[in-house]
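Here the complex is missing a single protein chain, while all its other protein chains stay put.
A and B are the chain letters, set down in written order, and residue numbers restart from 1 in every chain.
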Amino acid sequence: MRHHLILRVITKLLVGTIFLFALYVQFHGDYSPGGGFQAGVIMAVGFIIYGLVFTLKKAKMVFPPWLVHKIVALGVLIYAGTGVYSLLTGYTFLDYSAIDPHAPVHGQHLGILIVEVGVGVTVTGVMVAIYYAFAARAPNLRDQDW
Amino acid sequence: MLIVTALSVVVTRSLFAIVTLSGVFSLLSALLFVRMHAVDVAFTEAAVGAGISTVLMLGTLALTSRSERSDKKPQIAPLFLVVLTGALLIYGTLDMPDFGAPDTPAQTHVGPDYIERIPKEIDVPNAVTAILASYRGYDTLGETAVVFTAGIGVLLLMSGLARRRKEDEEDEGGSS
Partner (left out) sequence: MAEFLTSDFVLGRLNYWFFIFLMMIGLYIVIAKSNLMKKIVGLNIFQTSVFMLYISIGKVSGGTAPIFPMDMKVDPTVTYSNPLPHVLILTAIVVGVATTSLGLALMVRIRENFYTIEEHEIAEQEQEIMLSELGLKKEEDV
(Lines give C-alpha, C1' and ligand atoms only; values in the text may rest on other atoms or scores of the structure.)
Protein backbone atom coordinates (compact mmCIF):
# COMPACT_ATOMS: atom_id res chain seq x y z
CA MET A 1 0.00 0.00 0.00
CA ARG A 2 2.90 2.34 -0.59
CA HIS A 3 1.14 4.51 -3.16
CA HIS A 4 -2.05 5.35 -1.34
CA LEU A 5 -1.00 8.73 -0.07
CA ILE A 6 -4.47 9.99 0.82
CA LEU A 7 -5.31 6.82 2.68
CA ARG A 8 -2.11 6.97 4.67
CA VAL A 9 -2.42 10.63 5.64
CA ILE A 10 -6.06 10.28 6.61
CA THR A 11 -5.31 7.16 8.61
CA LYS A 12 -2.56 8.92 10.53
CA LEU A 13 -5.03 11.62 11.44
CA LEU A 14 -7.74 9.15 12.32
CA VAL A 15 -5.81 6.68 14.46
CA GLY A 16 -5.10 9.21 17.20
CA THR A 17 -8.68 10.38 17.21
CA ILE A 18 -9.94 6.81 17.40
CA PHE A 19 -7.77 6.05 20.42
CA LEU A 20 -8.86 9.25 22.13
CA PHE A 21 -12.49 8.41 21.44
CA ALA A 22 -11.97 4.89 22.79
CA LEU A 23 -10.54 6.26 26.03
CA TYR A 24 -13.42 8.71 26.28
CA VAL A 25 -15.95 5.94 25.79
CA GLN A 26 -14.11 3.83 28.36
CA PHE A 27 -13.95 6.33 31.17
CA HIS A 28 -17.07 8.31 30.41
CA GLY A 29 -19.16 5.18 30.20
CA ASP A 30 -20.72 5.93 33.57
CA TYR A 31 -22.32 9.09 32.28
CA SER A 32 -23.09 8.49 28.63
CA PRO A 33 -23.57 5.47 26.39
CA GLY A 34 -20.47 3.38 26.30
CA GLY A 35 -18.36 1.18 28.50
CA GLY A 36 -15.68 -1.44 28.42
CA PHE A 37 -17.04 -3.52 25.56
CA GLN A 38 -17.47 -0.63 23.15
CA ALA A 39 -14.21 1.00 24.14
CA GLY A 40 -12.33 -2.25 23.64
CA VAL A 41 -13.78 -2.70 20.18
CA ILE A 42 -13.02 0.89 19.16
CA MET A 43 -9.47 0.62 20.47
CA ALA A 44 -8.99 -2.57 18.50
CA VAL A 45 -10.38 -0.87 15.38
CA GLY A 46 -7.65 1.74 15.80
CA PHE A 47 -4.95 -0.93 15.68
CA ILE A 48 -6.67 -2.79 12.87
CA ILE A 49 -6.95 0.26 10.63
CA TYR A 50 -3.28 0.97 11.29
CA GLY A 51 -2.40 -2.58 10.36
CA LEU A 52 -4.55 -2.48 7.22
CA VAL A 53 -2.97 0.68 5.85
CA PHE A 54 0.61 0.49 7.12
CA THR A 55 1.10 -3.28 6.72
CA LEU A 56 0.85 -5.82 9.50
CA LYS A 57 4.55 -5.65 10.26
CA LYS A 58 4.39 -2.04 11.41
CA ALA A 59 1.28 -2.69 13.48
CA LYS A 60 3.10 -5.53 15.18
CA MET A 61 5.97 -3.20 15.97
CA VAL A 62 3.55 -0.81 17.69
CA PHE A 63 1.64 -3.49 19.56
CA PRO A 64 3.71 -6.69 19.63
CA PRO A 65 1.82 -10.01 19.66
CA TRP A 66 3.31 -11.20 22.95
CA LEU A 67 1.95 -8.05 24.60
CA VAL A 68 -1.46 -8.65 23.00
CA HIS A 69 -1.56 -12.17 24.39
CA LYS A 70 -0.60 -10.99 27.86
CA ILE A 71 -3.23 -8.26 27.73
CA VAL A 72 -5.98 -10.73 26.84
CA ALA A 73 -5.38 -12.57 30.09
CA LEU A 74 -4.68 -9.40 32.08
CA GLY A 75 -8.20 -8.05 31.55
CA VAL A 76 -9.88 -11.17 32.90
CA LEU A 77 -7.46 -11.12 35.83
CA ILE A 78 -8.33 -7.49 36.63
CA TYR A 79 -12.01 -8.36 36.61
CA ALA A 80 -11.73 -11.54 38.65
CA GLY A 81 -9.14 -9.91 40.89
CA THR A 82 -11.67 -7.25 41.88
CA GLY A 83 -14.00 -10.03 42.92
CA VAL A 84 -11.30 -11.82 44.88
CA TYR A 85 -10.28 -8.58 46.59
CA SER A 86 -13.81 -8.02 47.82
CA LEU A 87 -13.89 -11.65 48.99
CA LEU A 88 -10.67 -11.23 50.95
CA THR A 89 -11.89 -8.06 52.64
CA GLY A 90 -14.94 -9.82 53.95
CA TYR A 91 -17.60 -8.91 51.41
CA THR A 92 -19.33 -11.11 48.87
CA PHE A 93 -17.71 -11.78 45.49
CA LEU A 94 -17.77 -8.69 43.25
CA ASP A 95 -19.33 -6.48 45.91
CA TYR A 96 -17.64 -3.17 45.10
CA SER A 97 -18.53 -1.63 48.44
CA ALA A 98 -15.39 -3.39 49.67
CA ILE A 99 -13.18 -0.96 47.79
CA ASP A 100 -14.22 1.96 49.96
CA PRO A 101 -15.97 0.64 53.09
CA HIS A 102 -16.69 4.10 54.47
CA ALA A 103 -18.59 5.28 51.40
CA PRO A 104 -20.16 2.30 49.63
CA VAL A 105 -21.50 4.46 46.79
CA HIS A 106 -18.01 5.73 46.07
CA GLY A 107 -16.78 2.17 46.17
CA GLN A 108 -19.38 1.21 43.61
CA HIS A 109 -18.13 4.01 41.34
CA LEU A 110 -14.55 2.83 41.57
CA GLY A 111 -15.50 -0.80 41.23
CA ILE A 112 -17.46 -0.19 38.05
CA LEU A 113 -14.55 1.79 36.64
CA ILE A 114 -11.99 -0.93 37.42
CA VAL A 115 -14.17 -3.71 36.09
CA GLU A 116 -14.87 -1.79 32.89
CA VAL A 117 -11.13 -1.33 32.41
CA GLY A 118 -10.75 -5.09 32.73
CA VAL A 119 -13.45 -5.71 30.16
CA GLY A 120 -12.02 -3.12 27.79
CA VAL A 121 -8.50 -4.51 28.03
CA THR A 122 -9.65 -8.06 27.32
CA VAL A 123 -11.85 -7.08 24.39
CA THR A 124 -9.08 -4.99 22.85
CA GLY A 125 -6.62 -7.83 23.27
CA VAL A 126 -8.91 -10.48 21.84
CA MET A 127 -9.97 -8.44 18.81
CA VAL A 128 -6.41 -7.42 17.95
CA ALA A 129 -5.18 -10.98 18.50
CA ILE A 130 -7.87 -12.34 16.18
CA TYR A 131 -7.01 -9.75 13.56
CA TYR A 132 -3.30 -10.62 13.79
CA ALA A 133 -4.10 -14.30 13.48
CA PHE A 134 -6.17 -13.76 10.33
CA ALA A 135 -3.90 -11.21 8.75
CA ALA A 136 -0.75 -13.23 9.36
CA ARG A 137 -2.08 -15.95 7.09
CA ALA A 138 -3.41 -13.76 4.30
CA PRO A 139 -1.37 -13.85 1.12
CA ASN A 140 0.15 -10.48 0.39
CA LEU A 141 -2.19 -8.58 -1.86
CA ARG A 142 -0.44 -6.59 -4.51
CA ASP A 143 -1.42 -3.00 -5.15
CA GLN A 144 -3.01 -3.90 -8.47
CA ASP A 145 -5.55 -6.10 -6.69
CA TRP A 146 -7.21 -3.17 -4.97
CA MET B 1 -34.95 -2.05 4.44
CA LEU B 2 -33.60 -4.67 6.81
CA ILE B 3 -35.75 -7.25 5.12
CA VAL B 4 -34.56 -6.18 1.67
CA THR B 5 -30.95 -6.46 2.81
CA ALA B 6 -31.51 -9.87 4.36
CA LEU B 7 -33.33 -11.15 1.29
CA SER B 8 -30.58 -9.97 -1.02
CA VAL B 9 -28.13 -12.00 1.07
CA VAL B 10 -30.15 -15.08 0.11
CA VAL B 11 -29.97 -14.48 -3.62
CA THR B 12 -26.52 -12.94 -4.05
CA ARG B 13 -23.73 -15.21 -5.24
CA SER B 14 -20.72 -13.03 -4.74
CA LEU B 15 -19.43 -13.55 -1.23
CA PHE B 16 -17.78 -10.15 -1.28
CA ALA B 17 -21.16 -8.52 -1.80
CA ILE B 18 -22.66 -10.68 0.94
CA VAL B 19 -20.08 -9.54 3.47
CA THR B 20 -20.70 -5.91 2.55
CA LEU B 21 -24.44 -6.49 2.82
CA SER B 22 -24.01 -7.94 6.29
CA GLY B 23 -22.22 -4.75 7.28
CA VAL B 24 -25.13 -2.74 5.90
CA PHE B 25 -27.50 -4.98 7.83
CA SER B 26 -25.64 -4.26 11.06
CA LEU B 27 -25.75 -0.51 10.54
CA LEU B 28 -29.46 -0.56 9.77
CA SER B 29 -30.15 -2.61 12.86
CA ALA B 30 -28.11 -0.12 14.89
CA LEU B 31 -30.46 2.59 13.65
CA LEU B 32 -33.39 0.47 14.76
CA PHE B 33 -31.81 0.08 18.22
CA VAL B 34 -31.52 3.86 18.56
CA ARG B 35 -35.16 4.12 17.59
CA MET B 36 -36.00 1.74 20.43
CA HIS B 37 -34.00 3.83 22.96
CA ALA B 38 -31.20 1.33 23.31
CA VAL B 39 -28.31 3.70 22.64
CA ASP B 40 -25.64 1.53 24.25
CA VAL B 41 -26.66 -1.45 22.19
CA ALA B 42 -26.76 0.60 18.99
CA PHE B 43 -23.28 1.88 19.75
CA THR B 44 -21.93 -1.62 20.19
CA GLU B 45 -23.70 -2.98 17.15
CA ALA B 46 -22.35 -0.20 14.94
CA ALA B 47 -18.79 -0.67 16.20
CA VAL B 48 -18.81 -4.45 16.23
CA GLY B 49 -21.13 -5.45 13.40
CA ALA B 50 -20.17 -2.86 10.85
CA GLY B 51 -16.54 -2.56 11.92
CA ILE B 52 -14.83 -5.61 13.31
CA SER B 53 -16.88 -8.45 11.87
CA THR B 54 -16.79 -6.99 8.35
CA VAL B 55 -13.02 -6.72 8.53
CA LEU B 56 -12.73 -10.28 9.85
CA MET B 57 -15.04 -11.67 7.19
CA LEU B 58 -13.10 -9.90 4.46
CA GLY B 59 -9.92 -11.33 5.94
CA THR B 60 -11.44 -14.77 5.75
CA LEU B 61 -12.51 -14.20 2.17
CA ALA B 62 -8.95 -13.33 1.26
CA LEU B 63 -7.97 -16.73 2.65
CA THR B 64 -10.82 -18.64 1.00
CA SER B 65 -12.83 -18.19 -2.16
CA ARG B 66 -14.71 -15.16 -3.39
CA SER B 67 -17.87 -16.57 -4.91
CA GLU B 68 -20.40 -19.19 -4.07
CA ARG B 69 -20.73 -22.13 -6.40
CA SER B 70 -24.28 -22.70 -7.55
CA ASP B 71 -26.09 -25.72 -6.30
CA LYS B 72 -29.01 -26.86 -8.37
CA LYS B 73 -30.64 -29.02 -5.76
CA PRO B 74 -34.31 -28.22 -5.12
CA GLN B 75 -34.73 -26.47 -1.80
CA ILE B 76 -38.31 -27.21 -0.90
CA ALA B 77 -37.76 -29.10 2.34
CA PRO B 78 -35.83 -26.30 4.10
CA LEU B 79 -38.33 -23.72 2.88
CA PHE B 80 -41.18 -25.78 4.26
CA LEU B 81 -39.39 -26.19 7.57
CA VAL B 82 -38.70 -22.47 7.81
CA VAL B 83 -42.29 -21.51 7.02
CA LEU B 84 -43.51 -24.00 9.60
CA THR B 85 -41.20 -22.64 12.29
CA GLY B 86 -42.18 -19.09 11.43
CA ALA B 87 -45.87 -19.92 11.62
CA LEU B 88 -45.38 -21.54 15.03
CA LEU B 89 -43.49 -18.52 16.32
CA ILE B 90 -46.16 -16.14 15.01
CA TYR B 91 -48.79 -18.28 16.70
CA GLY B 92 -46.76 -17.79 19.87
CA THR B 93 -46.81 -14.01 19.53
CA LEU B 94 -50.61 -13.95 19.64
CA ASP B 95 -50.33 -14.19 23.42
CA MET B 96 -47.57 -11.57 23.64
CA PRO B 97 -48.24 -8.11 25.10
CA ASP B 98 -48.55 -5.12 22.81
CA PHE B 99 -45.39 -3.40 21.60
CA GLY B 100 -44.30 -0.78 24.13
CA ALA B 101 -46.99 -1.51 26.68
CA PRO B 102 -45.80 -0.40 30.13
CA ASP B 103 -47.60 -3.09 32.14
CA THR B 104 -46.03 -6.24 30.68
CA PRO B 105 -44.32 -8.83 32.87
CA ALA B 106 -40.96 -7.73 31.51
CA GLN B 107 -41.57 -4.16 32.67
CA THR B 108 -43.01 -4.82 36.10
CA HIS B 109 -40.40 -6.92 37.91
CA VAL B 110 -36.69 -6.17 38.05
CA GLY B 111 -36.55 -3.38 35.45
CA PRO B 112 -38.31 -0.61 37.43
CA ASP B 113 -36.66 -1.92 40.57
CA TYR B 114 -33.23 -1.28 39.08
CA ILE B 115 -34.28 2.18 37.92
CA GLU B 116 -35.49 2.98 41.41
CA ARG B 117 -32.43 1.64 43.20
CA ILE B 118 -29.58 2.82 41.01
CA PRO B 119 -29.66 6.51 42.07
CA LYS B 120 -29.53 5.44 45.73
CA GLU B 121 -27.07 2.54 45.62
CA ILE B 122 -24.80 3.07 42.65
CA ASP B 123 -25.21 6.75 41.77
CA VAL B 124 -24.12 6.28 38.18
CA PRO B 125 -26.20 8.09 35.56
CA ASN B 126 -25.99 5.44 32.86
CA ALA B 127 -28.27 2.68 34.11
CA VAL B 128 -26.96 0.22 31.54
CA THR B 129 -23.40 0.55 32.82
CA ALA B 130 -24.55 0.29 36.43
CA ILE B 131 -26.43 -2.93 35.84
CA LEU B 132 -23.75 -4.34 33.57
CA ALA B 133 -20.92 -3.92 36.01
CA SER B 134 -22.59 -4.06 39.38
CA TYR B 135 -25.92 -5.88 39.62
CA ARG B 136 -25.00 -8.29 36.86
CA GLY B 137 -21.29 -8.42 37.59
CA TYR B 138 -21.26 -12.22 37.52
CA ASP B 139 -22.79 -12.28 34.05
CA THR B 140 -20.30 -9.81 32.71
CA LEU B 141 -17.41 -11.72 34.23
CA GLY B 142 -18.73 -14.79 32.43
CA GLU B 143 -19.08 -12.92 29.14
CA THR B 144 -15.55 -11.62 29.43
CA ALA B 145 -14.37 -15.15 30.04
CA VAL B 146 -16.24 -16.28 26.92
CA VAL B 147 -14.59 -13.59 24.82
CA PHE B 148 -11.26 -14.63 26.31
CA THR B 149 -11.89 -18.28 25.48
CA ALA B 150 -12.94 -17.47 21.93
CA GLY B 151 -9.77 -15.46 21.47
CA ILE B 152 -7.65 -18.33 22.75
CA GLY B 153 -9.52 -20.70 20.43
CA VAL B 154 -8.86 -18.58 17.37
CA LEU B 155 -5.21 -18.28 18.31
CA LEU B 156 -4.92 -22.04 18.71
CA LEU B 157 -6.64 -22.69 15.39
CA MET B 158 -4.85 -20.10 13.35
CA SER B 159 -1.37 -19.29 14.59
CA GLY B 160 -0.48 -22.73 15.89
CA LEU B 161 -0.70 -24.19 12.44
CA ALA B 162 1.32 -21.42 10.84
CA ARG B 163 4.19 -22.17 13.18
CA ARG B 164 3.93 -25.90 12.60
CA ARG B 165 3.94 -25.44 8.86
CA LYS B 166 7.01 -23.28 9.06
CA GLU B 167 8.72 -26.01 11.05
CA ASP B 168 7.57 -28.59 8.50
CA GLU B 169 9.05 -26.54 5.68
CA GLU B 170 12.30 -26.23 7.58
CA ASP B 171 12.32 -29.98 8.17
CA GLU B 172 11.70 -30.70 4.52
CA GLY B 173 14.39 -28.22 3.54
CA GLY B 174 16.80 -29.93 5.91
CA SER B 175 16.06 -33.47 4.77
CA SER B 176 16.10 -32.84 1.02
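Observations
We take it that a contact is a pair of C-beta atoms (placed from the backbone, for glycine too) under 8 Å apart; a residue touches a chain by one contact, two chains touch by 3 or more.
Note that the structure is a prediction, hence the values are computed from the model and not measured.
On the side of subunit B, the interface with the absent chain consists of residues 2-3, 6-7, 9-10, 15, 18-19, 21-22, 25-26, 29, 32-33, 36-41, 44-45, 48-49, 52-53, 56-57, 59-61, 63-65, 68-69, 71, 75, 78-79, 81-83, 85-86, 89-90, 93-94, 96-102, 104, 106-107, 110-112, 114-115, 118-119, 123, 125-128, 131-132, 136, 139-140, 143, 146-147, 150-151, 153-154, 157-158, 161, using the contact rule stated above. Across the interface with the omitted chain, subunit A contributes residues 31-33, 35, 37, 40-41, 123, 126-127, 130, 133-134, 137.
Criterion: only the chains that are shown with their structure count from here on.
Distance from the subunit A centre to the subunit B centre is 19 Å, each centre being the mean of its Cα atoms. Within the complex formed with subunit B, the subunit A residues making contact are 25, 29-38, 41-42, 44-45, 48, 52, 69, 72-73, 75-76, 79-80, 83, 93-94, 96, 104-105, 108-109, 111-112, 115-116, 118-119, 122-123, 125-127, 129-139, 141.
Of all residues in subunit B, those touching subunit A in their complex are 39-40, 42-44, 47-48, 51-52, 55-56, 59-60, 62-63, 121-126, 128-130, 132-134, 137-138, 140-141, 144-145, 147-148, 150-152, 154-155, 157-159, 162.
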